[in-house]
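Missing here is one protein chain; the remaining ones are kept as they sit in the complex.
A and B label the chains in the order they appear, each numbered from 1.
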Amino acid sequence: MATAASTTNPYNGPLKGDNAFAQITDNVSRIMEAPKPPLAWYLGMAFALSLLGIFGASLGFVVWEGIGAWGHVHPVAWGFPIVNFVFWVGIGHAGTLISAILFLLRQNWRTAINRFAEAMTIFAVVCAAVFPGVHIGRPWLPYWMFPIPNQMGMWPQFRSPLEWDVFAVGTYATVSILFWYMGMIPDFATFRDRSTSTVRRAVYGIVAMGWRGSSRQWHRYERAYLLLAALATPLVLSVHSVVSFDFATSQLPGWHTTIFPPYFVAGAIFGGFAMVVVLAIPARQFFGLKKIITMKHLELMAKVILGTGMLVGYAYAMEMFVAWYSGAMFEQFAFLNRAFGNYAWAYWTMIFCNVMSPQVFWFKKMRTNIWVIFIVGLIVNVGMWFERFVIICTSLTRDFLPANWGNFIPSPVDYATLAGSFGLFFTLFLLFCRYMPMVAMAELKAFIPEGHAHDEDDHH
Amino acid sequence: MTDQDAQANAPLHGILAEYDSPTAVVLASKKVRDAGYTRWDTYTPYPIHGIEKAMGIRMTILPWFVIVFAIIGLLTATALQWGTNAMDYKWLISGKPFWSWPANVPIIFELTVLFSAFSTLAGMLALNNLPLLAHPLDLKERFRRVTDDKFFLLIEARDPKFDESNARKLLEATAPVVLDTVKEDRSSSALIPRGLIYAGIVLGVASLVPFAVFAQARTAKMDKGRLHLVWDMDFTPSYKTQSDNPLFEDQRAMRKPPVGTVAQGHLNADDHLHLGKNAEGNWATTLPAGMQADEATMALGKAQFGIYCTPCHGFAGEGNGMVHKKASALGQGWVPPTNLHEERVRNLAAGDMYNTITRGIRNMPAYGSQMDDQERWAVVLYVRALQKSRTVGVGQLTDAERSQLK
Partner (left out) sequence: MSESKKKDEKSAPKAAPAATLKDNGDSIVLSDKAGGALNIGVGLAVVGLGAAAALGGGFLSPEFQHSYLAAYVWALSIFVGAVWWVTLQHLFGARASVVMRRVGELLAQGVGIMAVLSLPVVVPIFLGNDALYPWADHEYLNSSHILHSKAGYFANGFVAGRMVVYFLGWFLLAKYWLGKSLEQDKTTGDVAFYKKLQGRSAPAMIFFALTVTFCAMDLLMTLDPIWFSTIFGVYYFATCVQTFHCVLALTLMWLQSTGHIKKSVTPEHYHDVGKMMFAFVCFWTYIAFSQFMLIWYANIPEETHWFHMRLVGGWKESTLFLAATHFVIPFFGMMSRSMKRNLGLLRFWAFYLLIVSWFDMYWLVAPNLYKEGGTPGLVDVLAFVGMAGAVIATVVFNLKKKALVAQGDPRLQRALTFQNI
């Protein structure tokens, strides 16, 4: 694959530049500057756009016909749309973890992947936000969720977890965009300075805000970056906690349990990192970024996947132990039903994908093998989707009163919407890869050995 | 004077030194800092660790700015939730108090973070004087590599200590790759390109249009009804109660309740109480369970008898009530009401009598809808008392009652 691609792939040729900084600049900028992206990009875009079309068609159908077009039926009032919502929001969290938390922990290896992880966050949150918007019965009235003065004199119900979602996901989307944009200002400046066409220079120039790399400006920029990282860290913890509150504040067995907030956050990071590797591996291959996103980065990400997978496993164990310990009949039944009831196949899929598959990463050979990392990443994504399905849908099928039990059968529109959401995600992501700086060039340069200023009394 | 001439004669902006390693620019910075310059800066492709100390840059006030906005965000969220849910439209939800701080905290937290984040970015841009789309350094072709791999140091002519030859000597001692002068930007008389100004005006006006539409919609009155985009929801197809519905065999839209439906409180399972029949299906001979033959029941029976029965049957039950007197006086043929002391009536089972009161007999209308079950049984008890009063012997009286007879 490599040899054939290197003749046609403009991104696999040798790097221009006589020093490390110039090579980084060239490695990343040529992706935007190449007249045509590689064939893989077109193929990916074709696939993504077709899924996006399916997404639009299925959403349009649902808006036209009503949400009965999905498989929702009493008692499973929350079906695929909410599962998809939690799934996508969770994926977004890895990006913020990489940007903000790894920054605060001084893990400098993050600079190779933080830009497109942040982009992944934004696009995942966009995909996520579509679902609450459409799953309300009258999707032309979503502005009712905001405190806008109106003729009815009514206000949103701020004590509801669903309203907290609005604010949490809205804040998260906004702060992620701010953080992502701020990070790109110096790189937009690089694009601006390398542009040959006036249009390109004008567009990148405007978004770069006239950044020229002044050290006095860098000082405030660095402080702002630290502040945003320090803000984003509790924010990302709060967002998925608020999403978990949607379920945990209820009384439904299997939903109401105090460990949900940190459990959901750990699960989100777990699923998110799996998506990051699923994106990073093809991206570094087709965009020629192997020198920047190295095996070491992938191995570290595999370790994070293993670690957060263990946290998720811990939460499963806690839930089961306390279900037994509490002696609460409904709680105990809920967990037995998950493992042995109608949807046991979903439960065991989840256990296999989330708890068992990451265990291969205990072995160095496995976590340094690109194909293993990629496949486990895919498996974990599937597993995390199933985790939300198990929690949300199966708990609803078997609640307190047997008279209220029912089964959930997804409709074809459900599947189409789920598949289509990937179309939106990948379309945005591929556009990002083509037109925006995929790697944080300025940050990366700061942490290579050449980037260090040697003082006369300095011994690094 | 053309733009080119203007540029050629432009005053000096500063002296620019170019380096190709971070170490060089840091060492140069120390010299410039120690020389006492204040209006100078370095330009780098990335933030160099340690250059702040080398340049003597003081810590920015940005964090304080952010804290102020964080507090504003916190107060805004608190006021928003309290004002809307606890004051303006008090809305009771699942018994939670109007101001439930555990439920109000998440949004307080989120808005605090949101305001902080906005103020961080806005504050950083403002303190950095960004956007700054024009700068004399843009005229230098070599300066383009500042965002790539080159490092620059600029001492501005505005600096109080500035002297061109001194500055040059100082910088030459730091071994730059290139030493150059920078002139002020006089290359174009227009500060902002025309196109941008026109675009800005158009966009500005266009952005007001939605607000104008809202204002018009909120204040104007409409002759026609509202726009209905979703007919199915605004005019839900449904059948009216009295209309016909071809889907059912009896063509009616209104459906009977299913067989066996019972209105609340009307299960009427006790046949003795409701029908006067005992377990075998024969007429009951006693009061139903739960009813006592006591003063209270008797009083009730007397009262109800007085209301409903005396018009025809008379106060003594002899069948000579007012209705009888008036009807027989008309002489148009009138069957007298039954004398309740007849042997036949005395021998009626209690349940049979109850049934007659409930459903009526011959000319007597049904009193089931005018008295409830217990009242009718009380009447049966009273009628029995009336009957007994004609048949009881002196020997069955008590001494007190006997003495009254004398």
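Rule of thumb we're sticking to: contacts are C-beta pairs under 8 Å (C-beta built on N, C-alpha and C of every residue); 3 or more make two chains touch, one makes a residue touch a chain.
Here the structure is a predicted model, which is why all the values come from computation and not from measurement.
Asks: Just one of A:M318, A:L336, A:V372 or A:I448 touches the chain that is missing; which is it?
Replies: A:M318
Asks: Which one, A:T257, A:Q285 or A:S395, makes contact with the chain that was left out?
Replies: Only one listed residue reaches the unshown chain, and that is A:T257.
Asks: For chain A, enumerate the residues touching the unshown chain of the complex.
Replies: Counting over the whole complex, chain A touches the hidden chain at residues 105-106, 226, 234, 237-238, 241, 245, 248-251, 256-262, 306-307, 310, 314-315, 317-319, 322, 324-328, 362, 457-460.
Asks: List the residues of chain B that touch the chain left out of this view.
Replies: Residues of chain B in contact with the hidden chain: 94-96, 102-103, 105.
Please note the rule applied: only the chains that are shown with their structure count from here on.
Asks: Would you mind pulling out the distance in Å between where the CA atoms of chain A average out and where those of chain B do?
Replies: Centres of chain A and chain B (C-alpha means) sit 30 Å apart.
Asks: Inside the complex, what are the residues of chain B that reach chain A?
Replies: 20-23, 25-27, 29, 41-52, 54-55, 57, 59-60, 62-63, 66, 80-81, 84-85, 88-89, 91, 93, 96, 100, 103-104, 106-107, 109-111, 113-114, 116-118, 120-121, 123-125, 127-128, 130-135, 137, 143-149, 229-230, 232-233
Asks: Across the complex, what residues on chain A touch chain B?
Replies: My answer: residues 17, 19, 21-22, 25, 66, 138, 140, 147, 153-161, 163-164, 167-168, 170-171, 174-175, 178-179, 181-182, 186, 189-190, 192-194, 205-206, 209-224, 227-228, 231-232, 234-235, 238, 242, 245, 441-443, 445-446, 450-456, 458.
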